[in-house]
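All protein chains of the complex are present and in place, except for one that has been dropped.
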């Protein structure tokens, strides 16, 4: 525990860390208190007030159905996080477990799992997401699952790689020579040592999940209306941009703000928790690859 | 789905702000350049996917009658000199104009060609002399109970039906591609392959070349017989080029209008309303907003679904829906409200006293309370595709109903069963295309349309019977009476909430004046140079 | 090397086969009747049945799979449900525009990112370093659709600076290239944030290595050490990013094409999904997968060619 506290203190000591922390904290706060702080019902339609410019009543103006842009962005924060967190965590749990087994047990299991992961990896995640959502239909749950599915092979690959490199560590050989079984080695010795670098990845993937989700919604395959999803807001704003650009301003700022905040926090965390990851290795490549999609 | 289509269109909106490039080139010579336009699949009158009098069908072929440019829904004779419906409604006798020539020297039009064309449409003869399996007419249904054409002379004949079929005069002959006349001689000479490459009709323009998904070139038919009562030489175009695209790579939005804006095309059809609005301020082009009174948007309520089975619930929904807001949400301030299925422009079947339901949330709440429907949760979707604005409209409906305490889930990708299974579909935002006969308009709401187009699952034996009568009745006043009765039944079923007529938009170069039929379809040969 | 290549290609074939299988199977899971979707309003049941026959949907599933695979081996991705065009034709046309955009963005990315990275690494902690550091975070975090929209708003809407919409025609190269600028920049922004950071990190890593110390100990000139000795080794790992760059660009083009109204693979995929046009969806997704896999193999190979250390090592790979 004190290790954790120390990490937090060291993170806050860096400007990037404290800014990131502040943004993430603010984001979480907004997400939790959305109904309290949003000035209007995000779904309340007022055709008379369509495309209003910012005013005292509507700080960010109104959209094509006269809804309050600010309120929609605020509620969108909550939605973004309620999709991103479960998506990343479930992908992480599944990827970690299977990657661990693939990396440590090896053999046929490894080959099968790797080929499956590679197959998923050979699609751009947006295309994969579009195709899958077309198959399963649009809902918050499906979006979450699709994002989890597109992230999961990276975790599998990553965990497998870590397990592979860790299994050759002397202490694993030492455990084997003591007679420790596979389960004991995997879960008591490999897992705790693989977690810290992987947790860094998870922290850095929250914004990726937000970005993928909003991207899918932007392309029209995200969560169904009237959910004020950021991607949906961008979509609707873009469609009507010739009439008013104001509906775009809120979600654009929100996405930049939140992803930058999480990235700052994640990178600081990475630098502190696992300096080995700071340099460019194949692993950083992997981070990037995921970010890139 | 719908939002995405919208998204692609929206690029258009942005182009509004795009600075204009080099000066727009003016239409040159006497070629009319039209496009990009969706490829019709084939140029055959019976296997194309248009099924309405769209170029090239309205330029290459002619029917016995046709509608004329303008807004009047009155068929005029084209190939027919006279056309007469018998008193019992089961026969139509016609006399063709004499001396009408088919393209490429395939001879004069005779009653035999009419017989062949109609037999072919209804599958009484093979589609081609060398037809393969699967080569069938798509549009046999347009001919009702067609029996045969009795050829009584070189130019005369009688169309015989088993039962009276009134829509023949308003729909099949003047409007549907299936009613167009093809050359029997040419068909026999050319065979399937030759026909599909360059079919032969009597229209003012003949096919020069057709490259699927690329281009269709037509030239003035020198020997045009002037079936339309007009010498083809008075049409300003020596040549018409249609740029064809595959639906998968069809440009949208600004990419669609860019051609006309840059001078590459003289005419582009089916642009988005926002583009049309934008281009109205552009002096180098002319934008058109066209009423399509035969096409209509409305909400269907599945009366057989347990959640909607109580009429009070459906009535409440009718009071909750804010129709003017729905029209506004489609960016169509130009669209007119629809109070019943048949538009006044139809000329027959219009119900002037159709009730106009104003929004009344309190009344709706009361009705819901009476029905004991609390915490109602309904699905809303646009099955089988829809217009670009469907998602927006559905959000308004969603918000409208929310005010009455009904939670609406919008399904952007509805399951297959949404329209097939009466226990699945609930509210359906519907964008239906139509045709100029009440019979056709009412067709989708009969009992045997369950699982097809009757998404309200409202089935009424009286309605179906009236529908049959409508086919048989030739007297317009009586038909109107029947139609009003049917619309009353629809109103009483509480399965439909009428919203608006559809609108189509197009753009031409400023020096071209476009012409459209009463449902907004372009008539290329009537386009003028100014 | 050859053995490695064989191994990689073998793996790629397996993955592509699975990809194809998944795609072939997907059509049978999709909700909505493609025949109905094609025809839209006023389609009669007879007509729908006819279209189904035309699409081959009436055949048994196994038959359809066989048709798909045998076609694939002949380089035939089937025929578009809607327009009846060979899918390969559609993809070929769309690919040209997409590749032009991807290539343009990668050229911009490298042309901007590498020099900036070198400048930053030359003076770590300097003004430029701090400035780029702050900005790069935003660039790296912002997704393509955000950068695209912002660029569109600023340049096309506010400043009316560049022709924004559509892809233009190859026959008019100047116009074509000018239409590439905004979308390519939107895609390159990420790399302008990322490459300098990575290059800075690898440069500092390399500058701290033993062989650089060793070079100093032998009195090498500082410029030689920086530009010749260190830079080559620092840029090497970036070559491995090439595969990712292709991946990023291909994904990013979906958004950039949508926002800038360009034709291309991305918009083709979207409209195909919209129409449930499975042969086209299948073909496009398969093309994406093919490019992804090839790009990664290419990146690995080029890395091997450039870095003598890994030429012999069988362990090194960046994955598929």
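Chains here go by letter, A, B and C, matching the order in which they are written, and residues are numbered from 1 within each.
In this section, contacts are C-beta pairs under 8 Å (C-beta built on N, C-alpha and C of every residue); 3 or more make two chains touch, one makes a residue touch a chain.
Note that in this section contacts and distances are computed from a predicted model.
*Asks:* As a check of understanding, state which of "Multicomponent Na+:H+ antiporter subunit C", "ABC transmembrane type-1 domain-containing protein", "ABC transporter ATP-binding protein" or "Heme exporter protein C" is the UniProt name of the chain not shown.
*Replies:* Per the UniProt record, the undisplayed chain of the complex is "ABC transporter ATP-binding protein".
*Asks:* Which of the chains on display does the removed chain touch in the whole complex?
*Replies:* Across all of the complex, the chain we cannot see touches A, C.
*Asks:* Which listed residue (C:98, C:233, C:249 or C:263) would be found touching the missing chain in the intact complex?
*Replies:* Candidates C:98, C:233, C:249 or C:263; residue touching the omitted chain: C:233.
*Asks:* Could you tell which one of C:111, C:134 or C:224 touches the chain left off the display?
*Replies:* C:224
*Asks:* Contact with the hidden chain only, please: which chain C residues?
*Replies:* 3, 208-222, 224, 228-229, 232-233, 236, 306-309, 312
*Asks:* Provide the residue numbers of chain A that touch the chain removed from this figure.
*Replies:* Against the missing chain, chain A presents residues 169-171, 173-181, 184, 188-189, 192-193.
Simple rule for what comes next: only the chains that are shown with their structure count from here on.
*Asks:* Which chain is in the middle, if each chain's centre is the mean of its C-alpha atoms?
*Replies:* Taking the mean of all protein C-alpha atoms as reference, the closest chain is C.
*Asks:* Averaging each chain's C-alpha atoms to get its centre, pick out the one most distant from chain C.
*Replies:* Using the mean of the C-alpha atoms as each chain's centre, the farthest one from chain C is B.
*Asks:* Please compute the C-alpha centroid of chain A, do the same for chain B, then give the distance between them in whole Å.
*Replies:* 46
*Asks:* Rounded to the nearest whole Å, what is the centre-to-centre distance of chain A and chain C, using the mean of the C-alpha atoms as each centre?
*Replies:* Roughly 21 Å separates the two chain centres.
*Asks:* Taking each chain's centre as its mean C-alpha position, how far apart are chain B and chain C in Å?
*Replies:* Each chain's C-alpha centroid was found; their separation is 41 Å.
*Asks:* Using the touch definition from the top, which residues of chain B touch two or more other chains?
*Replies:* 1, 4-5, 7, 12, 14, 17, 413-415
*Asks:* Considering chain A alone, which of its residues make contact with at least two other chains?
*Replies:* Residues 134, 137, 218-221, 238, 241 of chain A each touch two or more of the other chains.
*Asks:* Give every residue of chain B touching chain A within the complex, in rising order.
*Replies:* Against chain A, chain B makes touches at 1-7, 9-10, 12-14, 16-17, 274, 278, 322, 324-325, 328-329, 391-392, 394-396, 398-400, 402, 409-415.
*Asks:* Contact residues on chain A for chain B in the complex?
*Replies:* The touching residues are 43-45, 47, 50, 64-65, 133-134, 137-138, 218-221, 224-226, 232, 235-236, 238-243.
*Asks:* Can you check the complex and tell me which residues of chain B touch chain C?
*Replies:* Listed in rising order, the residues are 1, 4-5, 7-8, 11-12, 14-15, 17-19, 21, 39, 41, 49, 51, 134, 136, 138-141, 212-213, 246-255, 258, 384-385, 413-416, 431-435, 444, 452-453.
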